[in-house]
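A quick write-up on the structure given underneath.
Only one protein chain is missing; all other protein chains are in place.
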Amino acid sequence: MTALIIFLILTVLLLTGMPVSIALGLTVFSFLFAFTEIPMDSIALKLFTGIEKFEIMAIPFFILAGNFLTHGGVARRMIRFATSMVGHWYGGMGMAAVMACALFAAISGSSPATVMAVGSILIPAMVKQGYPPQFGVGSIATAGGLGILIPPSIVMVMYSVATSGMVVTGPDGQPVLSASIGTLFMAGVVPGLMLASMLGATTYFRAKKHNYPRMARADWRERWLAFRESVWGLMLIVIIMGGIYGGIFTPTEAAAVSAVYAFVIAVWVYKDIKLREVPKVLLSSAAMSAMLLYIITNAVMFAFILTSEQIPQTLSDWIVGLGLGKIGFLLVVNIMLLFIGMVMEPSAIVLIMAPILYPVAVKLGVDPVHFGIMMVVNMEIGLCTPPVGLNLYVGSAISKLGLTEVTKAALPWLATALVFLMLITYVPEITMFLPHLLGMN
Amino acid sequence: MLLRILDRFEEVLISVLMAVAVALIFVAVVHRFSLGAAADLVGYARSHEMTGLQSAARSVFKAINSIKLTWAQEACIYLFVWMAKFGAAYGVRIGIHVGVDILVERLKDPAKRIVTAIAMSGGILFTAILVWIGTDFVYHVRLGGQTSPDLEMPMWIIYLAVPLGSALMCFRFIQALYLYLTTGYIAHHDLSSVDGVEEEAKDVAEGGHG
Partner (left out) sequence: QDAITIKFSHVVAPDTPKGKGAQKFKELAEQYTEGKVKVEIYPNSQLYKDKEELEALQLGAVQMLAPSLAKFGPLGVQQFELFDLPMLFANREELRKITDGDVGKGLLAKLEDKGIKGLAYWDNGFKIMSANSPVITPDDFLGLKMRIQSSKILEAQMEALGAVPQVMAFSEVYQALQTGVVDGTENPPSNMYTQKMHEVQKHATISRHGYLGYAVIVNKAFWDGLPEDVRANLEKAMAESTVYANGIAAEENDKSLEAMKAAGTTEFHEMTDEERAEWLEVLKPVHEEMSDRIGADLIQQAYQAIGTN
């Protein structure tokens, strides 16, 4: 009953179109005011302490690092390298687009930016080569989603932050440690590469069927030159992953170091950004980070209300009592997340839903890391589903095609992503293979 | 004029906070890394009985170690708390706070105008409440005399970010509402803007590498 009231208030507020963070905050206040005796002061506390965690600070740092390198010039280098490697296959430019998205995803934590950067350069070029625009926009809008699956990923940081500190127990009643940022990043690598390959395969077969043009095979010299150009950007992910795994720094420190690295590369090596443009990059990164941190603060407050009303526990008991089992539960979670993903943006969904679903998942024996990656894949698909799908919007803006047409164009790749989601959901080994191999818990 | 100073202040403040936080954590990492390297050198010299090198490395270690950076993490957190509160106000001005607009987009004009005005008033109400409870909270913390564990700074100064940032944000929401009611304008931040793509796209389309 209480849960119903809370979610009703939230839904009504959200539908007015007010910012998600404000809707969360007002839900908390109106609920407190009307239905409980919890003193307002004790909620105020959460406004201050909600983001007082060093782990959360990885978010602004990763955003800054990504923004230094989110530039047409960097995308261009990635595209050149990708084209030299796979351009001679069926659907050459489409294949290159998927690969370029995967490479760009290793720098940027944002999907729409990946679509924009790769799409606005490649789609016009593809049209010129005789590809229908639908082909390019469909593959790129979907492959752009790799931005949040291949590390660094803001959504993974959000998941780790939303669940860390929650003391949950597994099926045997033993406490289970939550997923750390480092492990989640490591766990995203294999699924990221796998999804990229699957989207590539879809591109290949569609291109083969329609006999789209292929490009001349690049020689090894060109491949080497293209690689050498793009390697400075790609080193970012090496620094982050190697640094965390090698014990040189914590994830937050890795994010800060990668921001400094990205700054040096963008200004002095690639020279895409002039020194006087740096304040602009700082400002836009600060604005974006502040927006996300604001959602986090209010989501923490919202989660507090849920907890103090015992909602996650009640829900957890109820779901476990339904006897769905692990398989049924995960199916329900996927359907629910896909549905919410149609209308909301990833960060907010993860922050609101993770604290509710995570205890149940762990209770049913799902690994916290596996569950996190599963949520991220859902979010990725949500970015490409109407009516609210940022990747689709961006694709539509680049290609000048209507939203419906872009959606239709993306269907084959979207279907591939759904198959991939099922694989990730029911074959946890795909996710857990690398973390286990590296001895991360 | 005053308004332009405020705009500028907001922008400079959050950019500087961002830059300082990055620099601070970077320095702290480099510091720890060099300490580790110096200590390893001491260990190496000791196990190979190179007394000269050992004492040299020891003094290098001591010199680096005399710089204390245990407070860096805490400072970083507080810098970002301030950045978040003031950045959120700046975000209202540029329209970066996203909501779910599927219903509103389908409404016709009087209804659309009313619902949008309600949404913006929600922002005003929420931030106004924060100013109120935030001020009250800061006042209590000040009486309590708490300090932060590492920097030993008075906590009330740090927590001042909430009432101050919220006041600015409230002002920005009022501004936005006024602008909407008088001109119909809503600030909208493009989340996917990428610099330099047009030039590259043109070059590639004209047959450049890519």
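Just so it is clear, A and B label the chains in written order, and each chain counts residues from 1 on its own.
In this text, a contact is a pair of C-beta atoms (placed from the backbone, for glycine too) under 8 Å apart; a residue touches a chain by one contact, two chains touch by 3 or more.
What you see is a predicted model, and the numbers here were worked out from it, not measured in a lab.
The undisplayed chain touches these shown chains across the complete complex, A, B. Across the entire complex, the residue among A:Lys53, A:Arg214 or A:Lys408 in touch with the chain not shown is A:Lys53. The chain omitted from view is touched by exactly one of A:Ser139, A:Ser153 or A:Ser180, namely A:Ser180. Listed residues A:Ala82, A:Ala218 or A:Ile244: the one in touch with the omitted chain is A:Ile244. When the missing chain is restored to the complex, the residue among A:Gly130, A:Gly165 or A:Gly323 that touches it is A:Gly165. One chain of the complex is left out; on chain B, the residues touching it are 32, 35-36, 38-40, 42-43, 61, 65, 70-71, 73-74, 140-141, 144-150, 152, 155. For chain A, the residues in touch with the chain missing from this view are 38-39, 41-42, 45-46, 49, 52-55, 164-167, 175, 177-178, 180, 182-183, 244-250, 253, 304, 307-308, 439-441.
FYI, only the chains that are shown with their structure count from here on.
One simple way to say how far apart two chains are is to compare their mean CA positions; for chain A and chain B this gives 21 Å. Residues of chain A that touch chain B in their complex: 13-23, 25-26, 29, 40-41, 43-45, 47-48, 51-54, 56-57, 60-61, 64, 70-73, 75-76, 79-80, 83, 110, 112-113, 115-117, 120-122, 124-125, 128, 226, 248-249, 252-253, 256-257, 259-260, 272-273, 279, 282-283, 285-291, 293-294, 297, 343-345, 387-388, 390, 393-394, 397. On chain B, the positions that touch chain A within their shared complex are 11, 14-15, 17-19, 21-23, 25-26, 28-29, 33, 73, 76-77, 80-81, 83-88, 90-91, 94, 96-104, 115-116, 118-120, 122-123, 125-126, 129-130, 133-134, 136-137, 140, 159, 162, 189, 191-201, 203-205, 209-210.
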